[in-house]
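A short worksheet on the structure shown next.
Here the complex is missing a single protein chain, while all its other protein chains stay put.
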Amino acid sequence: MNSQVSTIFKLAVMAGVLAFPAFGSDFYAEMVAKVLILAIFAMSLDLLVGFTGLVSFGHAAYFGIAAYVVALMTPKYDPANLWLALPASVLAAAVAAFVIGLFVLRTKGIYFIMVTLAFAQMAYYVFHDTPVGGGSDGIYLNFKPDAAIAGWAPFDLNEPHHLYYFVVAAMLAVYGLLKLVLRSPFGRVLVGIRSNEHRMLSLGYATFRYKLAAFTLAGALAGVAGFLYAVLFGFVTPEYLSWHKSGDVLLMVILGGMGNLGGAVAGAVALVGLQEIFTSVTKHWQLLMGLTIVAAVLFMPGGLTATPARIMARINGGKSNV
Amino acid sequence: MKKAQTTRRTLMQAMLGAFASVLAGALLPLGAAQAAEKIKVGLMLPYTGTYASLGTAITNGFKQYVQEQGGKLGGYEVEYSVVDDESDPSKATENASKLVKRDNVDVLVGTVHSGVALAMAKVARDTKTLLIIPNAGADELTGPLCAPNVFRSSFSAWQPAYAMGKIVAERGHKNVVTVTWKYSFGEQSVAGFKEAFEKAGGKVAKELYLPFPNVEFQPFLTEIASLKPDAVFVFFAGGGAVKFVKDYDAAGLKKSIPLYGSGFLTDGTIDAMGGSGEGLMTTLHYADNLTNPKDQAFRKAYAIAYKQQPDVYAVQGYDAAQMLKTGVDSLKGAKFDKDAVIKAMETAKIDSPRGAFTLSKAHNPVQDIYLRKVEGRDNKLVGVAEKALADPARGCRM
Amino acid sequence: MSEVLLSAEGMTRRFGGLTANQSVNLSLERGVLHALLGPNGAGKSTCINMLSGDLPPSEGTIRYKGEDITGLTAYQRSRIGIGRSYQRTNIFPKFTVLENCRLAAQSRKPRPWSLFTDALAMPEAVERARAAIAEAGLSGRENRVAGTMSHGEQRQLEIAMVLATDAEVLLLDEPLAGMGSEESAQMVTLLNRLKATRAILLVEHDMDAVFAVADRITVMVNGQVLESGPPEQIRNSPDVQAAYLGHEAEHE
Partner (left out) sequence: MDFVSFLIQVLNSLQYGLLLFLVASGLTLVFGIMGIINLAHGSFYMVGAYLAFALTGMTGNLMLAIALGLPLAFVFGAILEWALFSHLYKRDHLEQVLLTYGLILIFEELRSLAVGDEVHGVTIPELFSASIPLSDNLSYPVYRLVISVVCLALAGGLYWLIQKTRLGMMIRAGSHDRDMVKALGIDINLLYRTVFALGVALAALAGMLAAPISSVYPGMGSSVLIISFVIVVIGGVGSVWGALVAALVIGFADTFGKVLLPDLAGLMVYLVMALVLLWRPEGIFRKG
C-alpha cells in the first residue's frame, strides 16, 4: 500500500468512526469504543514489542492496575473527578511499570517473556487475594468520573456519546503521541535497540535507561486504556490482569503486524471481530480461535498490515516471499 | 504454497464477511417491532471452561420447564439468545450488554461464577433489565447490591454455611478449623458458618485459606493434624473439592476428625472422589432422594430428555423458568411489562423440585436447607437442617 | 613526546580456570596506529573487549587520559571518546547508511527528553553523520540500506559510525577481514588518514597491511604480550618468528 492510499484509508476509517454514533446503535457504539480502547492498549504494547524489541507477556498488569485505581478512587455514592482520577491511574500504572521494569529489564529473550508474565501474575494475586480491590469478585464503578473543572463541565461521561468521543479523542491523542515519540531522538534510539542493542551500547547509549523509559511509557499508556475500559464498563475484576489478557493484547499486536501503530489498531479490530464471529458460530469457538492463531503464525508472518502487500506481490507475479 | 494461499484467502473472506455482518447489524434498527406474544430470554452462562457442565445443566433445566409448558411461558413464545460467558468476569459487562442492548432481551438469566454475576447485576441495574440468577451465590447480589429487578433462584453463600454451623454445633463439636480458597465465595461461606456455630457456643480455632485455584492441600492437612480440632468445615467445588476430600481421606484424618462441607463439595464430584467422599455430610437446598412428587416427576423427565440424572444446577435452572412463568402469567397476554412481572414474582410461591420456596424481600429464596450424607453415588437426605431459612440480606436497602 | 590517550596496566582476564589475558600492558597515543597481532586464541579479542568495556578485567587498571576508567561500562567509555568496531559486521542492517551514522552521532547529545522534536530535524547530528560518512569514503551512499551494501562498504560503515561518535581512540577489530585487495587498499589509506588526529588500536590478521600502516606493533601469544615495538623490531625478532610465524604455519 503506498502512503497516499494508506492516508486516504486511514482518513476514511476515522470519518466512519466519528460518524458512527449517529447511525449505529448504542451497543455497537460501545463495541467500537471498546475496540478503540483495546487499540490504545495494543499500541502501547507495540511500543515495546514492535519498536523496542521487548516481548512483554505481562502487559495486562498495567492495564488492570489503572482500572483498579479509578475504581478505588470512585466513592460509593459519588463520581470521582476525572482530572484527578485519570492522571492518578495512569501514574500508578507508570510507577508499577517502572518498578517491575527495574527487575525484568535485567533479563533478555525467553527470560524476559517469562519474567514479565510472572510479575503480572504477582499483580494479579495482589488484587485477587487481598481485600484492597474487592478480591475475586471485583468492584463496581457506580459512577463515571465527573469532568467538571471548578463547577464547569465541558462534557459528561454519563452521556454515551460524550464518552464515545472522549475515547476517540484519547485514542487519537495516544496515536499522535506515539508518532511524535517515535520520530524523536528517543524513539530512534528505541528502534536502534530493537535492531542491535549491543551496538547501541558501544555507541554510547545507556540502553537500560532507554528501555526502562519505554517500559514505563508503555505501562502508562496501557494505564490510559485500563482507565477508559473501567469507565466504559463500570466494573473491574482481577481478570483484567490475567495472563489471558496479556496474551490477547500480544495477539492484537502480531495480528496487525509489529512495529506499525496502524497495525496495532487493525489487530484490535481483527481480534474483536474474530471473537464476535466465532462466538456466533459455535460454542466451541475457542477451537476456531486457536486454529486461526496457529494459521496466522504459520502463514501470515508480517501480520495483517503486511498481507495486502504480500498478496499484491503474488498477484503481480512477484517471487514467493514466505 | 497453494494451500497456504487458499487458507489466507478464506480467512480474509471470513473477516470481510464478518465486518459486513457487524456493520449491517450495527445499522439495523433492532427490536423496534416486538411481537407481543413473544418473550426474549437471554441465557448468559458458561459453556466452556471449568463451569461448562454447570452452565449446560442450568440451560437444560430451564428449557425443560419451558418444554413442559408446551414451549411457552404463560402463553408467550420463548425466544432464546445465548452467550457463553466463559466464567470470565473481564468480559462480563460486555457480554451482558450484548444481550440487553443488541438482542433486546426481556429477561437475563445467568450465571454460575459470582464475579460474572456481579457484573451482570450491574448491567441489569443500569439498564433496568430483569435478571434471574440461577446459581451464583455471592451474598452481595441479594445484599448490598440488591435491586427490584434482580432475582435469584438458587441460594446465597451464607445459607448452606449458616445451616451447617448450627448442625456442627448440635453434633457436639466445640472447636473447629475451616479451610477454603481465598476468594469471596469461600470467605462468605466461612463467615456464614462461623456466625451460626459461634452463636451456638462453638469456637472456630483457625481459618485456613489457600490461594485460588491452588490445590496443594498437604501443608494444611499437616496443620489440621497438629491443631487437633473436633471437626473441620470446608468449602471447595469441582476439581479442588475432589482433591481435598481425597487428600483428607488419604491422610487418615477422615477417621479421626469429621469433615463437614457447605453446598457443592459433593455435587457433581462424588464419582471422581472414588469412595473417599463416602459418609461426608454437607448442607444444601437440594438432595438426591427427596420424596416430594414434584422432584420425582422432574427427575424422571430430565433423565429421559437429557440421558443423565439432574443435579442441583438443573433444578436452579428449572426454577428460574418457573419464577419467570409466575411473573409472566400476571400479564395475561398483554405486552411485556417488567414492573408487573416483578410484582408477581415477588409474591410467588415456587413449587420447586427442592420443595416449595418463597422469595425474601431481597429476592433470594427462603428455603429449607437439607443435611445430606454421601452414600454411594448420591447425596442422601438426612433431614432438614434449617426450615425456611432466609438470607439476612445485610446491606439491602429495598 | 606524544600524548597517551588510553593505557592498560597489568590487565588480566580469567574465564574459570583459563587465563585469556595475563598482565597485558598497552598504551595508545594520539597520532600512532598501534597494531595488535597474534594467532587465533592469543587473547586479542579479549584484550579489545576489556579496553572497550564489553568485558570487565579480572585484574589490572585501564586509564583514559590519565584517569582510571576500569570500572566504566561500554557505553560510558564510548561517551568519553573510546569508539570501537567489531570483527563481525555489527551495524543496523535495515537502516540507511545515514541513519546508522546519525544514531551514532546522536549519542553525543542524546536529548532523550526532547520527545516532540523530529530527530531528523536536529542538524547537529545529521551534519556530524554526513561528515563521518564523507571521511570514511562513503559519500553518495547515504540513502542506501546498510544491509544491502557490499561487505567492504559495510566495514567502511562500521568505521564511519565510530567516527560519527567523535571518538579519539579507535579500537578496530579486524576491519580488513573478508575484504578484497582493492577494498583493503582503500581501507589502509583511510586508516592512515584517520590516525593523524586520533589514537588507533588495530587488531588484524593481514600481516602485509599491518606492516604497511602500523607505527607500533604488539604481538600476543597465549594471552601474554610477547613483544612490543616498531615494525622493524617485530619483523626481525626471532621470538616473534618462532612463536607467531611458526604457529601460523601450523594453521595453514
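A, B and C are the chain letters, set down in written order, and residue numbers restart from 1 in every chain.
Going forward, contacts are C-beta pairs under 8 Å (C-beta built on N, C-alpha and C of every residue); 3 or more make two chains touch, one makes a residue touch a chain.
Remember, predicted model here, so these are calculated numbers, not experimental data.
Displayed chains that the missing chain touches over the full complex: A, B (touch as defined at the top).
Among A:8, A:169 or A:291, the one in contact with the hidden chain is A:291.
Taking the complete complex into account, A:125 is the one of A:125, A:143 or A:165 that touches the chain left out.
Shown as candidates are A:65, A:97, A:230 or A:254; the residue that touches the absent chain is A:254.
Contact with the chain that does not appear here is found for just one residue of B:40, B:173, B:246 or B:299, B:246.
Along chain A, the points of touch with the absent chain fall at residues 49, 55, 57, 103-104, 106-107, 109-111, 113-115, 117-119, 121-122, 125-126, 128-130, 243, 247, 250-251, 254, 258, 284, 286-287, 289-294, 296-298, 301. Looking at chain B, the residues touching the absent chain are 48-53, 56, 182, 208-211, 213-216, 218-223, 225-226, 228, 238-239, 241-243, 246-247, 250-253, 256-257, 268-269, 271-274.
One rule holds in what follows: only the chains that are shown with their structure count from here on.
For the pair chain B and chain C, the distance between C-alpha centroids works out to 72 Å. The geometric centre of chain A is 43 Å away from that of chain C, both derived from CA atoms. The residues of chain A lying in touch with chain C in their complex are 180-181, 183-189, 192, 195-196, 198-207, 209-210, 213. Contacts from chain B toward chain A in the complex involve residues 1, 4-5, 7-8, 11-12, 14-15, 17-19, 21-22, 25-27, 29-30, 47-48, 83-84, 88-90, 92-94, 97-98, 101-102, 114-115, 118-119, 122, 126, 138, 140, 145, 182-185, 187, 211-212. For chain A in complex with chain B, the residues that touch the partner chain are 20, 23-28, 30-31, 34, 125, 128-129, 134-138, 140, 233-235, 237-240, 242, 244-245, 270, 273-274, 276-277, 279, 283-286, 292, 295-296, 298-300, 307, 311, 314, 320, 322.
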